[in-house]
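Every protein chain except one is present and positioned as in the full complex.
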Amino acid sequence: MEPAVHLRGAVSLIGRFPALAGVDLEVAPAEVVLLQGPNGAGKTTILRCCAGLMAVSSGEARVLGVDLVRDRRSVRRRVGLLGHASGLYDELTVADNVRFWARAAGSDQADAQAAMERLGLAGRLRDVPVGRLSAGQRRRTSLAVMVARRAELWLLDEPHAGLDQDGRDLIDGLIGDASAAGVTVLIASHERERAEAIVHRTVTVAGGTVRPAAPSQDRPPVQVPADVP
Amino acid sequence: MEPAVHLRGAVSLIGRFPALAGVDLEVAPAEVVLLQGPNGAGKTTILRCCAGLMAVSSGEARVLGVDLVRDRRSVRRRVGLLGHASGLYDELTVADNVRFWARAAGSDQADAQAAMERLGLAGRLRDVPVGRLSAGQRRRTSLAVMVARRAELWLLDEPHAGLDQDGRDLIDGLIGDASAAGVTVLIASHERERAEAIVHRTVTVAGGTVRPAAPSQDRPPVQVPADVP
Amino acid sequence: MFRDAALIAGKDLRLEARARVALNQVAPFALLVLVLFAFALDPDRGVLDQATPGLFWIAVLLSTLLAVQRGFSVEAADGVRDSLRLSALDPAGIFLGKVVAIGVQLLVLEALLLIGVVVLYDADPGGIALLVPTCLAATVGLAAAGSLYGVLSAGLRVKETILPLLLLPVLAPVLIAATQAFEAGFDDRMGEGWRWLGLLVVFAAAYIGLGLLVFDTLLEEA
Amino acid sequence: MFRDAALIAGKDLRLEARARVALNQVAPFALLVLVLFAFALDPDRGVLDQATPGLFWIAVLLSTLLAVQRGFSVEAADGVRDSLRLSALDPAGIFLGKVVAIGVQLLVLEALLLIGVVVLYDADPGGIALLVPTCLAATVGLAAAGSLYGVLSAGLRVKETILPLLLLPVLAPVLIAATQAFEAGFDDRMGEGWRWLGLLVVFAAAYIGLGLLVFDTLLEEA
Partner (left out) sequence: MTGTTSSRGTRVLGALTLAGMAALLLFALVLSPQDEVQGEAVRMLYVHVPTAIVAFTAFFVTVAGSIVYLWKRSEWWDITAHASAEIGAVLLGATLVSGMLWGRVSWGVYWTWDARLTTTALLFVFVLGYLAVRRLPMERDRRSRLAAVVGLLLGPTTIVCHYATTWWRTLHQGPTITRLNPEIDGIMLFTLMLGMVVFALLYAWLLIHRFRVLWLEHRVEDLGLDAALAERRSEAEDGGTLVPSP
């Protein structure tokens, strides 16, 4: 079976700075992988490359079967990215935002509604403009947008940051469900204990490359569930 | 001795919404206190009120001996706030930013230099424009600005978020040092384990109020060090 | 594509309905420009009579600038561009949606300004038959070119300054052609007027075409 | 206060030295306005000669708008306003610093434009003795009023549109007085010119005074 993410010697430049300096990474479908490593290592850059938002200037890069070096657009609508920025319209309400972005992704209103309910946004917050939300509520809204998209690959940049205890449990549940449904999940996170508990495998990024062996990997790698498509 | 923070029945409005609906909170000088609670509970609002950035519309509020209801400006230069936003000029370099804000706070170049070194920004990153930094590097720069201010009260909104393992240890160290030097520290955080390890006391915020008893407080409250000024 | 355009235009018009920026701010601004320029050009020398159509279109032009700035500052916020790229929306549809939203606001504005001009400058709107299509064609051209440069500058940190710089020269032909068509309309030289109108239509078509082709690239790179 | 002003102005001028926005974008924009409006007002009718001072000051006015937008978009970013409030900087000092930074950029621009006007419109800059102080006084007035409204609008989501709306009517007296002073200067009617210059000085002083008083409130609330 073809891997969901396949990077080999991938280089990516921000201006003239090589944010990725030859990354090798292989992720199987429905696998949940954690990227960890110091600040500025290139985790966000890897996720953005996989989403087709940044160019891979040399090396091999294939995501969901699409060759990113040749064509990085067609992969975009198939991934869900939770980035550092919210990607929401501050002046529109939570419900307007989730509905708009769900429709923009080709999902329907029912998906939007379900996502809002799942993330606890269907109550009072529904009609609050996003610009007024607290940091965690805003993050939940971005998550709802992502969930409503029905993507095949989730790219989560520090998914736990800003979420309260319930939110953390919620997102862990979402990730578990997604993986069980065959969605591949790539997580960048500094919350090691929390993240390691839910991933199949941890990969260490440093200096724009992936380290061969992850040093903190003191648990045996979890087997990828065999029954996923 | 007068408490560093004294709130009694404090109400604060965002528009017409009572983000704080009567908060009671007392923090002794040099104490390190954790605010925890669900998203939207009012933690950020408490911190911003203490910094003199938001008005307390009724109730008592005294911070560092200043009555915030009457005068919320004179307290500002005496606190250090690490908020959700970075407060930096994206187009200026790390060094330019830290120096500018240090001077704007009345500190001198040596403070700025020391802060940058302490936070690992004195190397390659020195001359990178802040807009180009990774999330964690940006956070470190905000922290450097805060450290360079030499404040009497630190207000840290999710200080661990975005920082790598080194950064986390670093900030724990900074908080410990600050408290030992007599600085009062108020932390809002969702990373319970990490935060509880460094605070003297945990307070639970919910629905714009402080809950009488913190449910997760299963450790005996740490004694405030007696030798602080 | 048209479904996407409707989605985007609907969103923008809902935003306008909520914030009333075009109505409360851009429209008074347009009136202001009209008044200010007329005065700067020293009335008692009889300049104004000749300059009325020019001033009308200068006011429209500057308002277009504001409308475009507003329309794309919304899209520039906090990762929205990435969201747009990641969405399944057809870039050509996004472009059309923005053109429609900006165009509708401009048309309302022009109607107001036209009343202003007739009253303030004592202009006599002869050939309505010419004026209305001129406004329509010019508006489409302005909104299309504006959206093109709006998305180009939206991602840049210097958007406040680069947009006017890029947009004004591009819109200059519209300004000139529309002015001439109006002069012809006011003076009842219809034949000449239709020629200028033709130019406006060509311009509008060209920018719509160009937009459909390159909006993709602009959304990508800026 | 003056130390704070120097700090702010220094920071802004360093930003300008790095990004070259005033030089690479605002200055060409001003020239563009000059050329474009000359076009719109139809050169062959001899309007231009009379309108030169007006066009010069309209170009300066619109450039002021851009310079102010740019100068305060920097301060509006991601929590910078909070940082300013938390700093020990005197609001009056911040105000003066912004005025100086914007004023310096405008002066350079006016020098360029003056050359432009002389060349393009074949204008004859007689009474230099009048023109230079006029430029100085008008610039201080523009920069002061601009900074006042700049900070007012910087914190608002609708800053692109509300700033021009509020700023232009307030700057109109400067436009008028400076235009009249220039006309007097070009025509060698010095006596009248000095009277207009006096008005400009009063305006500048009034706005500096007002700014020192209310900048605090504006920084606080906007």
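Per-chain numbering from 1; labels A, B, C and D assigned in written order.
Here, contacts are C-beta pairs under 8 Å (C-beta built on N, C-alpha and C of every residue); 3 or more make two chains touch, one makes a residue touch a chain.
Bear in mind the structure is a predicted one, so any value in this text is a computation, not a measurement.
Among B:Gly37, B:Gly52, B:Gly83 or B:Gly167, only B:Gly37 touches the chain that is left out of the view. Checked against the full complex, the candidates C:Met1, C:Val35 or C:Ala172 give a single residue touching the omitted chain, namely C:Val35.
Although one chain is hidden here, its contacts on chain B can still be listed: residues 11, 13-19, 21-22, 37-41, 55, 206-209, 211.
What chain D contributes to its contact with the hidden chain is residues 148, 152, 156, 158, 162, 165-166, 169-170, 172-173, 206, 210, 214, 217-218, 220-222. Take chain C: the residues that touch the chain left off the picture are 19-20, 24-25, 28, 31-32, 35-36, 38-39, 41-44, 48, 119-122.
To be clear about the criterion, only the chains that are shown with their structure count from here on.
The interface with the greater count of contacting C-beta pairs, when B-C is set against B-D, is B-D.
Farthest from chain D in terms of Cα centroid separation is A. Measuring from the averaged C-alpha position of chain A to that of chain D gives a distance of 47 Å. Averaged Cα coordinates give chain B a centre that lies 39 Å from the centre of chain D. Shared contact sites, meaning residues of chain C that touch two or more other chains, fall at 19, 157. Along chain B, residues 84, 90-91 each make contact with two or more other chains.
Against chain A, in their complex, chain B makes its touches with residues 14-15, 17, 37-41, 44, 84, 125, 132-137, 139-140, 157-158, 160-168, 190-193. Per the touch definition, chain A reaches chain C in the complex via residues 51-53, 76-77, 79, 81, 83-92, 96, 100-101, 103-106, 145.
Those residues of chain B that touch chain C in the shared complex are 90-91, 131.
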